[in-house]
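All protein chains but one are shown in place.
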């Protein structure tokens, strides 16, 4: 285990121009990174420099700028591959977000491999992005969708896993819940799934930004994540898959770059990763994601994780002390088994109202169903307020949150 | 007809930071806008400002920055709608590029409406992005793909159109060829297609950046284009469709934002445009596209077109005078019936070598099949060098091209 | 951004804390409709007892509100229930249009459509005026209008169907 160092949050904050903004006469306290993180200067500058110096379409141009653009894009691909421990850069497929990556697998792999009598296993804590693609394909193909339930304290209930896995072709689940913060036992589920003959896909949207990731160690087959939640720009996501799994999948989007030949009567697909990257890629966004990976690498993902565990512990402690039973925090209570996102229920208030009051204090939290309606039904709530922590947050942000929650409580008190 | 004004190219060039770059000790002469255009400062600044001031995920947040981000995104949608004459902003669907937009229609509309005995009509001058999606779906659904051939001088051969249309459900064709420059008679084809009971989709990738566009006047049903070729960023494209056509189509990507409700046993789709916009959209890129539309609006699309017609005429004349028969220029010879992109064949040289020599003179042109292999076969060539003109080009760029072509000719002369 | 007091007028908080006409009516005979805001999960159930007078005009003799939601949607539902009770359907239609006109300033801007709605009827909105501040918080407009859209559905519904 690497020795971890405390993050120097003050100097990190200086790298994020937006954090010096004031909202409603208060300093900005950004606690919505789980929805979309802020971007450091280095990411914005990498994209700006790309556009001002090397902007050109990639791959087919022989001129200097086109070569530079291609090199910049491909070197970002190598960085991303290294960041998640992918054995080969050819296994890194760029998509527009994690949603597209999950749909790609549902349409391509699912279209080819699923039919009546087959089953896909998901969990009750999935984001809609890992549910609706399966509904769409189940309608077309007639396979079953099965669900791993959750326990009272917000973990997956794996007591019945072997029965659930029986006859399943693919298990697709989130690494970290975007509502509960729960970090799921990826290796455990994967081993059981493989023993039952199923492939494993993991939605890493809330995981990759926060923990050291090694897809080989996790043992999984397919992995997806999204750039805008990990200090990168919007418009870029990523699918990783084992070469042999990706090779066997038919193409998804058709067009330029994903072909070797096109004839009137058919086409021949290109090799990985191009096979799945039709059309002009989000080039500047890929360059930006590469810079985001550099930034996180430089902080050290072990340090990022350590920072978040200790800040989450502080938050859980502070909120418990100040609000006791009048504040429910969904999900696991042990900081070590969860990410730094806290779904809150303040007695006598509605999340929508809470977030409005918090905004008046410059605090950004998300209120709603967080694109996880089946989970909300399992929790028996309509909405929560979610505060999420990242590298630029510190204890003063948690204190500001607690103060503003206090104000909300008073405001709506009966 | 609006009175047109000459573009002030010198002042336009000052808006594009990259144009002051030097390549191999020469000034940059960028003649590859058909592959991807350069971006004015205003576009880069709009995105930078978004990230530094209002960056947040859209639609569901109640806090100030989330509201600002949503407003910025939706106001860009209105700008884009106005720019192409869409009757309603709800008909504007943002995608990652035009390739995704065309695939969306092939998968969603095609998946629902095409089967054995049906036919889709395309043309021999399509980009792979409007061919391969149909190949993929034809494989799955068993319908026929038919082809409108081209004439000797690079126009569509419409002499047999009525027979070709017989039994066709959809005609999908490019507004402007990315190899020949040909501007197709959209209204004529559309009227014939509608008379035959077929829907019409048009690939506007090479059209929208260069001409005033009015989808209602064109009479078409579906229209797609891409941001990076019209002064906008990478990572953003657009599908427009008539409301009733889009309403009738099933969703494509599943996930957040495109749903009204998700249950374990199914989901309910959201209204337009959200129904087709799953996941976090390319928010900054949409804002950037809005700024690109502002920039083009400000120039005036009539003026852009007039500039390109006169510059294309100058280029055709200059190259003819200086190279005569030793240079073949594919496509129509009348500037008024073509866009400003010139596919060149210099006797005794290979396009790859030509573009390499040109690069030595700071000139960027594209060499290759331009993602239009069926067209290359119809033309009987493997590759061409393509020089494409845009708002920041002027006669000095054409002269530089001619000088460098001269050098290439000498270099490879036998 | 305007302050919280623009949004949460005292009268709104009062309706939120002490909602009027909370409950259910037996249906049938009462009209019943459910409304749903997918963005925030708010739910409203509107029950209307509609009676026909001797002159043939229909009026709402009783109303009840179920469901749950944020202060704005709950207060709006409560105020709406008070405003429609004892009114004829024609009067209710006028109130609804007047209320929506007050709200829709912003809805129009948002969806970018250019159509002008009919001029709003001259109706005293009373307590409902307190919701005017919501238009300054565009994301909350849907909270305020949810009860009213559900009301319209309830009026149109056939109590004996289903």
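Labels A, B and C are assigned to the chains in the order they are written; within every chain, residues are numbered from 1.
In the analysis below, contacts are C-beta pairs under 8 Å (C-beta built on N, C-alpha and C of every residue); 3 or more make two chains touch, one makes a residue touch a chain.
Everything numeric in this text was worked out from a predicted model, so none of it was measured.
In the full assembly, the chain not pictured is in contact with A, B, by the touch criterion defined above.
For the chain left out of this panel, the touching residue among A:43, A:62, A:148 or A:218 is A:62. In the complete complex, the hidden chain is touched by one of B:293, B:329, B:376 or B:405, namely B:376.
Taking the complete complex into account, A:81 is the one of A:31, A:81, A:156 or A:304 that touches the chain left out. Residue positions on subunit B in contact with the hidden chain: 24, 350-353, 356-357, 359-360, 367-369, 376, 382-383, 411-412, 414, in rising order.
The omitted chain makes contact with subunit A at the following residues, 59-62, 64, 66-67, 70-71, 74, 77-78, 81, 88-90, 259-261, 270.
Operating definition for what follows: only the chains that are shown with their structure count from here on.
The greater number of contacting C-beta pairs, out of the two interfaces B-C and A-C, is seen for A-C.
For the pair subunit A and subunit B, the distance between C-alpha centroids works out to 31 Å. Subunit C has its Cα centroid 46 Å from the Cα centroid of subunit B. The geometric centre of subunit A is 39 Å away from that of subunit C, both derived from CA atoms.
Counting only residues that touch two or more partner chains, subunit C has 1, 39, 137, 140.
Shared interface positions of subunit B, defined as residues touching 2 or more other chains, are 60-62, 64, 66, 259, 261.
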